[in-house]
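Left out: one protein chain. Kept in place: all the others.
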């Protein structure tokens, strides 16, 4: 399966293996890990929640978009949900390609699109509180965590 | 050790683990694999040879350059030498950073510099012959497999 | 009846993961106004509405068994 949402720890070698092939000379991976400090505030742990069926559908859509833009790439993408500790892997994206420019460009495209329109949310837990990031009170993430005009159906 | 040259198979999880840290939210890896077809010609296997002491020195220099350009990154880099089969990993570069733009940019910089000035050579073995790529007869790689003016000492 | 799925802060505010209302025939824009008035979820400013797992514009008309979801700005990745 190209796209996956899991509650288990992500093994990056598994994600890598999904895109390895005889025609590929370049594989890029992006691995998002849980960072301890954000804007100077210390995170204890995170919780991720997904609208799972739609999130998978949107991840598959991103892969389709990538193959339209870069027909030579193969893609694998996995997002973890549930409770994650500092340095745990939240997302891994692997892109293989015959040559490296496409592998870098398509990979970068994938993570930007995920952050824009895949319905997954994180709740940060700090020593002195907790908050859903990108929530309706407005945060730094607010402006980017929104699908584009073209992503909407009438 | 940040940079390594090995005759053993490369484990990308090991390379990834070297750069994971609490301050990092983004890790990119570049994994160069042995491709079967180059310019339509079918490779059976490759052999890599290194001027090992200088290659390590140049890899460490690239890491130093990266940290000057992107002070927030951590880097790990390993190149395999000896005989490699199709889909084997020849090189893995991992870069961690608090945020993703630096992780992508620095990673791309690393592989371009490796291909430019780290004294490692590959010999392609085909069904009907073999050749050192970038050799003195001149090949496609010829123009890029050369250090820049600033890399020379008088 | 239509299920309206709630996530993240909205789910916590409501204390449940969905509400049920009859939204068939309403547009997405009308549903939004209705929910803001009646569902005590607070302001839905910046909340997207998805219909059958696709982000929907305000003009879209909701069908009888369509699955609705309120989508706060996402923060995955």
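In order of appearance the chains are A, B and C, and numbering begins at 1 in each one.
Throughout what follows, contacts are C-beta pairs under 8 Å (C-beta built on N, C-alpha and C of every residue); 3 or more make two chains touch, one makes a residue touch a chain.
Please read these numbers as outputs of a predicted model, since none were measured by experiment.
Shown chains touched by the missing chain in the whole complex: B. Annotation: of B:35, B:108 or B:122, B:122 touches the absent chain (contact as defined above). Within the whole complex, the absent chain has one touching residue among B:66, B:90 or B:106, and that is B:90. Where subunit B meets the omitted chain, the residues involved are 32, 48-51, 53-55, 57, 79, 90-91, 111, 114-123, 132-139, 141-142, 144-147, 151-154.
Quick note on the criterion: only the chains that are shown with their structure count from here on.
In terms of inter-chain touching, the protein chains here are arranged end to end in an open line.
Remark: subunit A and subunit B have CA centroids separated by 26 Å (rounded to whole angstrom). Put simply, the C-alpha centre of subunit B and that of subunit C have 49 angstrom between them.
Counting partners per residue, subunit C has no residue that reaches two or more other chains. Multi-chain contact residues, meaning those touching two or more other chains, occur in subunit A at positions 32, 111.
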